[in-house]
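What follows is a single structure, and I will ask about it in a moment.
Removed from the display is one protein chain of the complex; every other protein chain stays in position.
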Amino acid sequence: MIPRYTRPKMAAIWEPENKFRIWFEIEAHACDAQAKLGVIPEAAAKAVWERGQFEVARIDAIEAEVKHDVIAFLTNLAEYVGDEARFVHQGMTSSDVLDTCLNVQLVQAADLLLQDLDELLAALEKRAFEHKMTVCMGRSHGIHAEPVTMGLKFASFHAEFQRNRDRLLAAREDIATCAISGAVGTFANVDPFVEEHVAEKLGLKPEPISTQVIPRDRHAMFFSVLGVIASSIERLATEVRHLQRTEVREAEEFFSKGQKGSSAMPHKRNPVLTENLTGLARMVRSYALPAMENVALWHERDISHSSVERYIGPDATVTLDFALARLTNVVANLVVYEDAIDRNLNQMGGLVFSQRVLLALTQKGVSREDSYSLVQRNAMKVWNGEGNLQDLLKTDPEVSAKMSAEEVDELFDLGYHTKHVDTIFKRVFGRSE
Amino acid sequence: MIPRYTRPKMAAIWEPENKFRIWFEIEAHACDAQAKLGVIPEAAAKAVWERGQFEVARIDAIEAEVKHDVIAFLTNLAEYVGDEARFVHQGMTSSDVLDTCLNVQLVQAADLLLQDLDELLAALEKRAFEHKMTVCMGRSHGIHAEPVTMGLKFASFHAEFQRNRDRLLAAREDIATCAISGAVGTFANVDPFVEEHVAEKLGLKPEPISTQVIPRDRHAMFFSVLGVIASSIERLATEVRHLQRTEVREAEEFFSKGQKGSSAMPHKRNPVLTENLTGLARMVRSYALPAMENVALWHERDISHSSVERYIGPDATVTLDFALARLTNVVANLVVYEDAIDRNLNQMGGLVFSQRVLLALTQKGVSREDSYSLVQRNAMKVWNGEGNLQDLLKTDPEVSAKMSAEEVDELFDLGYHTKHVDTIFKRVFGRSE
Amino acid sequence: MIPRYTRPKMAAIWEPENKFRIWFEIEAHACDAQAKLGVIPEAAAKAVWERGQFEVARIDAIEAEVKHDVIAFLTNLAEYVGDEARFVHQGMTSSDVLDTCLNVQLVQAADLLLQDLDELLAALEKRAFEHKMTVCMGRSHGIHAEPVTMGLKFASFHAEFQRNRDRLLAAREDIATCAISGAVGTFANVDPFVEEHVAEKLGLKPEPISTQVIPRDRHAMFFSVLGVIASSIERLATEVRHLQRTEVREAEEFFSKGQKGSSAMPHKRNPVLTENLTGLARMVRSYALPAMENVALWHERDISHSSVERYIGPDATVTLDFALARLTNVVANLVVYEDAIDRNLNQMGGLVFSQRVLLALTQKGVSREDSYSLVQRNAMKVWNGEGNLQDLLKTDPEVSAKMSAEEVDELFDLGYHTKHVDTIFKRVFGRSE
Partner (left out) sequence: MIPRYTRPKMAAIWEPENKFRIWFEIEAHACDAQAKLGVIPEAAAKAVWERGQFEVARIDAIEAEVKHDVIAFLTNLAEYVGDEARFVHQGMTSSDVLDTCLNVQLVQAADLLLQDLDELLAALEKRAFEHKMTVCMGRSHGIHAEPVTMGLKFASFHAEFQRNRDRLLAAREDIATCAISGAVGTFANVDPFVEEHVAEKLGLKPEPISTQVIPRDRHAMFFSVLGVIASSIERLATEVRHLQRTEVREAEEFFSKGQKGSSAMPHKRNPVLTENLTGLARMVRSYALPAMENVALWHERDISHSSVERYIGPDATVTLDFALARLTNVVANLVVYEDAIDRNLNQMGGLVFSQRVLLALTQKGVSREDSYSLVQRNAMKVWNGEGNLQDLLKTDPEVSAKMSAEEVDELFDLGYHTKHVDTIFKRVFGRSE
């Protein structure tokens, strides 16, 4: 966790305080279940809830000695609970606590991320409708193609992040399991009822079959989904960086008063937020791989996954949380320069209408190949600065033979390109107004 | 595609023949839709279906000249269709054809992979029930822990691959979209009805909003899921490799007559299939990353994703198909050595019952800490070769003070560890018989 | 290997013909050494060289039966050599042949790649000197910064690829080893002299200590270096893609006559070569990871690395070879538009001189903070279209108080920015003319 890329709510999930709180709840709920089964006295379960406490510093001190975190926690808990503490953790193995806790933390993280996504989606929707009909140049290969609208750009990202929301929701379900199944997952020393009870209390599903641990394919999937979301962040960040280029300058990250762009060049306004997001996306993406390598644990488990998760658990979720919030901020406050948008749109001498001309010629009976040649030879003149396409076509005798000047003029109409924007908005947002 | 890791059905999906066949269908269905809209003559649409053909070698020859694959295809198609060919591809852009085609191929690939998974699941289920009660040593950290059964091992993999099946099904849905939306996705030159019609005919959903291309977050997700499945393959492969170790030898890959294990050492039977699967898993996993990097295309598209997909489209699906089939074969024919399983189970002088003793002592009123010490001091003697746990406990006066010899003997019972196997099987398979 | 991204020389390295040729040489040289040691008859070694042949199809047929490639090769070889063939492969293990062969292939591949790099370096040097003084806008964050020259851009890439050449040379040395050390690397059945002899004949160094295999950290390093080179390719490709943007258009990939940019938009000239290179870079980079995962083989070896190497051996080298050649072609034929370069340079109303003004003001005794504010307030006016910096400064009373109009004018001089270009060229090329 890099402080500058960390927001407090997500960070709190990974604090020892939260972790031990979850451990406590797992143990205490398990005691309830064991008491119901008659395995331990009801009074013991009650005592755990009533007197059970822990202190992070004390646990650390004990762990330094016994070199085992769960034993350290249980020892500290026993200091508060007293004699009845011997009934705690009955038949359980450390991983029952650790793995169930990790999944609770990941579910908590997913819930924050879902909220982040909702805020991003709201910002995208707002900007999409605001600029639904702001016609701007569409570009493929970085080259002017045909007109789109700024609203369509936002809508495209909205649809993408909506898909990411669905994926994250599925990944949250995937990870929301609880295992209290003992040393090798056989329930030898603990009845499956305990697992079912704890799962229910914590809002999880029982893990149908575990080894000593909850299977890591679940986590691999979870972190892969975070990697995909990060990749979408990179796409939006890249779009903004392109739009803010000096030569394009159709949009700009909000530049607060007092902010300095460069220690050397006072005129500069750099898209530093989206550049930063590009880098953060690289990091979140990279965490998917060790998560996948974690799957192939030996036999009923080895502990190689654990150190990996100490890094990527916090780092992936905290970084993604920060990135989504920063992105939402960029989207919500993005300055859109309609003048520049218009200037760029008209820069190419009407070349963007070339395909429409091509189609019109084929409708007039010209073969596709001949139409292509006709359009291309005029397009090349425009490209070389010899005029605009509309005028050149009217003076090309082979074109005139097929189309009147009026017919040519009718083809050069931006409305032609925006006639289905409402249809697309309905698909994406369920509404076009 | 490495021939030795390639099966013909999956390879055929990526052959030019299949690709152009899909292109043809996209174009022909699009003509039908355009005819219904009155944009092109019905006779033209009919002509495409009736006379439309293509020849791979001819397309290649044309492409060598025009350096554009879709134009080459259309030119070749026109050679068969004749004059009406000028109505083909009306208002469409190359990516409409290329991207929809790629998704059709990925859906075809997913369908084969789902079938592979079904066969693997069937093999795992069969072996799981066969060895439901074959008690064997469970191991954490590679160290003997407590007994499990071979059936539970198979069941654990069954549950994991069942999850992978669900994920692949979701990824298949994610990728099953069709875009016929023109040069920048605005439907300027083609009515959305064409997209809807083609999508329906090909069993796809219309892409709600596309740029020039279908958004690549869909593909990133798809290849990530393949990477997760590969990681699960690695886990099962690793399990077999461990079980086949000389010192363990509880199971062995089927070794066909005439097969030579080593050019130098004739006695060797190596787990080469599962070692091979370990390597293949590394490859399939690695493809997830360039797929994620493909997401951030510039503006309404750049073509950097294309070369990546030429590699990972075939390589990831063909390799995973081969790996799943090989794994199914390994599972179905795995030789299980029950003698060795028993020998290993008894190797540790009863140490595997240590936790049960610990719990029994706490039930007798000994504190958890004291119980732990009592068990550990006897366990350490066993570890150092000074006897078996059962006998040592009976002669430990502090233990005898709490438990009779009979009570000690009752604790050393394998049935204790298998009593919930049926419960787990019901969770995994919905049945225990 | 994707045919369209494959050049014949590099592909030939990975053909069975080349592989078996190397195997033959390893075996034949080993026979010579064994004969010198008196382990096998000299006549046998001679027979191998004289009568030794192999036929790829025949080897495949044998392998289909014995399921072991080296045994299949030796069997086929024996069919030509006759009875003395029993002396071949004496004391060796398959990996002695396979691993030494792989390293020979990687050395051959490295030699081709070094040649590719030399050609790229030559092209970059040529273009660098051609445009040494073509002043163009330098951009940080995509925003106009201060002037550079096109020649400096080329020189920067030259220095980077020179470093890559050094790295590849080191990686070539790292991989250029030979192991003939028997089943577990102990030379139990083969004298170390055999290894030394074969190594010398093949231009390799003896592997100081091997297990059954040559250690895979060497290969991990090799493929990592290819990944770094690919990343540099991506940087240059990205530069070209940016320069070719419609709004920038300072340079363009060569566009051959007859080439079609888009099936729909005839005016388009897309940077498809460099976009393609961007994708290829993603692939080559991705191969570094499985190569690293290959290092941790079990004990004296497992064979999990082998399938990985069947993919990445050819794929990484063939793709990088193609990419370097394509990049050289792009560089050599890049069309540079000096008009556009000038236009962009002047687009910002002199803002690019802001830092120089800042420094000049501090030289006049204004504090850094005040200078910054003075410059920034005028820069912001330029940015908002209210004039150019040179004129605005002259009319700003606080500036006038410190600098005369002449002094201001002197600051706006491009030569100021190019005065050290020769120094830099000398550093990079060892010459400035």
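Going in written order, the chains are labelled A, B and C, and every chain counts its residues from 1.
Basically, a contact is a pair of C-beta atoms (placed from the backbone, for glycine too) under 8 Å apart; a residue touches a chain by one contact, two chains touch by 3 or more.
Since the structure is predicted, the reported quantities are computational estimates derived from the model, not experimental observations.
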Missing chain touches which shown chains? A, B, C
Where C:114, C:359 or C:380 are the choices, the one touching the absent chain is C:359
Answer key for A:18, A:304 or A:367 versus the chain not shown reads A:304
Hey, which of B:180, B:194, B:272 or B:308 is the one touching the hidden chain? B:272
Kindly state which of the options B:146, B:302 or B:396 is in contact with the chain not pictured. B:146
Given the contact definition stated above, which residue among A:10, A:31, A:44 or A:71 touches the chain not shown here? A:71
In the full complex, subunit B touches the hidden chain through residues 137, 139-146, 241-242, 244-248, 260-262, 264-272, 275, 289, 293, 344, 347-348, 351-352, 354-355, 358, 372, 375-376, 379-380, 382-383
Name, in rising order, the residues on subunit C that touch the hidden chain in the full complex. 74-75, 78, 83, 85-87, 89-91, 138-142, 145-148, 152, 155-156, 159-160, 163-164, 167, 170, 174, 182-189, 191-192, 206, 208-212, 215, 217-218, 220-221, 224-225, 227-228, 230-232, 234-235, 237-239, 242, 278, 281, 285, 288-289, 292-293, 295-303, 355-356, 359, 362, 367-369, 416-421, 423-424, 427-428
Would you write out the residues of subunit A that touch the absent chain, in ascending order? 2, 4-5, 65-68, 70-71, 74, 89, 92-94, 182-183, 189, 241, 256, 258-260, 262-265, 270, 272, 275-276, 278-280, 282-283, 285-287, 289-290, 293-294, 298, 302-308, 310-312, 315
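By our rule, only the chains that are shown with their structure count from here on.
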Roughly how many whole angstrom separate the Cα centroids of subunit B and subunit C? 33
Per-residue multi-chain contacts in subunit B, two or more chains: 74, 89, 182-183, 189, 278, 285, 289, 293, 298, 302-303
